[in-house]
Structures are given as structure tokens and as C-alpha cells.
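Missing here: one protein chain of the complex. Every other protein chain is in place.
So, chain A:
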Amino acid sequence: MNLEHSQPLEYSTKQNDLNIFGFWIFLGAEIMLFATLFTSYFVLENRTGSGPAGSEIFEITPVLIETLLLLTSSFVIGLGIHAMRLGKTKAMISFFAITLLLGLGFLSFEIFEFVHYVHVGAGIQTSAFTASLLTTLGTHGAHVTFGLFWGTAIILQVKKRGLTPETANKSFIFSLYWHFLDVVWIFIFSFIYLKGMM
């Protein structure tokens, strides 16, 4: 474990460097995953069968709230990483906790939204359009859910072990993941909701 003091803690060992690099490659694969989901969605978008179309079921209010919650959480986790770089463990933990709470808020609204879709007759079995809509949203939502558990595990570790090269590395990688989910959401917001409502 060679500590290189000119570098941030999360990059300070060789293994840390590998972990971050590997995670970027993983995010590349994730981009392909969502790209495939989006492509399939665009192909199936107008194939609504006997079910409703997007313009009939999308509602702007919950979607706007979700967007606000997730974008804010992405900003807050950025503050968290900034606090980590300054070595302020407590501030960092607080920012991470706020991030996860905002994520939880996002998720609650998304669940509410899904219930609404099923309620208006747009369940996953209704048509090719609803299947691909709910799968794309659901994959993103599942990522957020996974992130909530992952983030909690990281907060607990930082609390227990303090900021070590290992915990800093994990926190940084988690922040990359969280920002990525935000980017995906921006595409969902623009190309699924806004496009569908126009």
C-alpha cells in the first residue's frame, strides 16, 4: 500500500486506481444496457395494441418531482465527495445520508407512479409499449434501489473505519454510480416523458 500524498485518498493505492478504472468500464457496459433499453423502447413506443399510449398516461407533476429529487441528490453527493476530499468525515456522512434520503423520495414517487399506471390499465402485460416503458423505468428504479442499500453499507463502513484509502475509494465509486443514474434519468425524462407528452 504505497500512499502517494499528492493524490486524493480514493486514488492513493494501485488497487484503488484499478477499482476506479474498472468501474468506468463497468459504466460503459451500463451505458450499453440502457442504450439497448432505449432503442427497444423507441421501436415499441407506438405499438400500443389495445392499451393506452404514452400521452394518455404520463403525468408531469410526479415526474417533475422525481427529477428534482434525483438531480438534487446528485448535487448533494458531489458535496459529499468534496467533504471527503477535505477530510471532513461527519459532513461527508451527512451529505451521503441526504443523498440516500432524496433517492428514497425518488423511489417512493416512482412506485406511486407505477401504481398509477397499473390503475389506469397500463400494466406490464398490456402492450409492447407498456412492457418496454415499465422495463426501462424499472431497470433504472432497480439501480436506484440497489444504490440505496449499497450507499447505506458505505455510510456504515465510513462511520466504523473512518476515511481510509479503501472507504474513500468505495465512496468515490458509489458517487460515480449515483451520478450515472442521474444521467440516465435525464435521458428518461427527455426522451420518454417529454417526447411522449408532446
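A few remarks follow.
Going forward, a contact is a pair of C-beta atoms (placed from the backbone, for glycine too) under 8 Å apart; a residue touches a chain by one contact, two chains touch by 3 or more; residues count from 1.
Heads up, the rule we're going with is that contacts and distances are computed from a predicted model.
One chain of the complex is hidden; its UniProt record names it "Quinol oxidase subunit 1", one of "tRNA threonylcarbamoyladenosine biosynthesis protein TsaE", "Quinol oxidase subunit 1", "2-oxoisovalerate dehydrogenase subunit alpha" or "ABC transporter, ATP-binding protein". Remark: the omitted chain is touched by one listed residue; of A:S40, A:T72 or A:T89 this is A:S40.
Take chain A: the residues that touch the chain left off the picture are 1, 17-19, 21-22, 25-26, 28-30, 32-33, 36-37, 40, 43-44, 47-51, 124-129, 131-132, 135, 149-150, 153-154, 156-157, 170.
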